[in-house]
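A single protein chain has been omitted from the complex, and every remaining protein chain is retained in its original position.
Here is chain A:
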Amino acid sequence: MKNKIVTVEEAMSHIHDGDTVMIGGFMACGTPEILVDGIVKKEIRELHVIANDSGIPGRGIGKLISAKAIKSITASHIGLNPETGAQMVNGELEVELVPQGSLAEKIRAGGAGLGGVLTPTGVGTDVENGKQKITLAGVEYLIEMPLKADVALIRGSIVDKAGNVYYNATTKNFNPCMATAAKTVIVAAEKIVEVGELDPNQVMTPAIFVDYIVGGEV
């Protein structure tokens, strides 16, 4: 079996300046903090981040905002991090806002090989700007295109050495979906167990999606 367990430093060798990076979590709950810290420490720059939100100051993606590691972010909400708004206003950071449900489905489409998603969400709002619309059975939909990434950074509560992942409580959020939609998937594990110790019924992300596992997430 391939050894997927690496150090934070080894994991960072797979992230490069200018990469598109998906980061799991919802207001920092379920965000892999040790991988975020790794990006800050290595001073990786010009990232395009795809995430639910921009974290809160000092936590989650908030640390990448403070470190000015992000060139642009696609998210559903930036309101709990005033620094994001400030960087957007002064032109340091590009922000694309996407409805949360559309963001989830765009990522799912990226991972599931779909050409896009038809959604009624955003019809008649600024969200439809620049997007194709289609009317089916009398209902208007926006065509939302798939999202993919170079790297996905995921947080697992229990991960076996093969890469099967269990997410506890509300740490799931965008993590399982993002694990399907990136070329390289790195999981920060709160607990690493031997293969066979994780009940197959509890596996939420199959090991085939996971490339690297980093222990020590808290």
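Here is the rule we use: contacts are C-beta pairs under 8 Å (C-beta built on N, C-alpha and C of every residue); 3 or more make two chains touch, one makes a residue touch a chain; residues count from 1.
One rule holds for everything that comes next: contacts and distances are computed from a predicted model.
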The complex's invisible chain, by UniProt name, from "Xanthine dehydrogenase family protein molybdopterin-binding subunit", "Acetate CoA/acetoacetate CoA-transferase beta subunit", "ABC transporter permease" or "Dimethyl sulfoxide reductase anchor subunit family protein": "Acetate CoA/acetoacetate CoA-transferase beta subunit"
Option from A:G18, A:G58 or A:P120 whose C-beta touches the chain left out: A:P120
Chain not shown: contacting residue from A:H48, A:K63, A:H77 or A:K161: A:H77
Residue, one of A:P99, A:P146 or A:G163, that touches the chain absent here: A:P99
Residue of A:S13, A:Q132, A:T170 or A:Q202 touching the missing chain in the full complex: A:T170
Missing-chain contacts mapped onto chain A: 26-30, 52-53, 56, 75-80, 85, 88, 95, 97, 99-105, 108, 119-127, 157, 167-177, 204
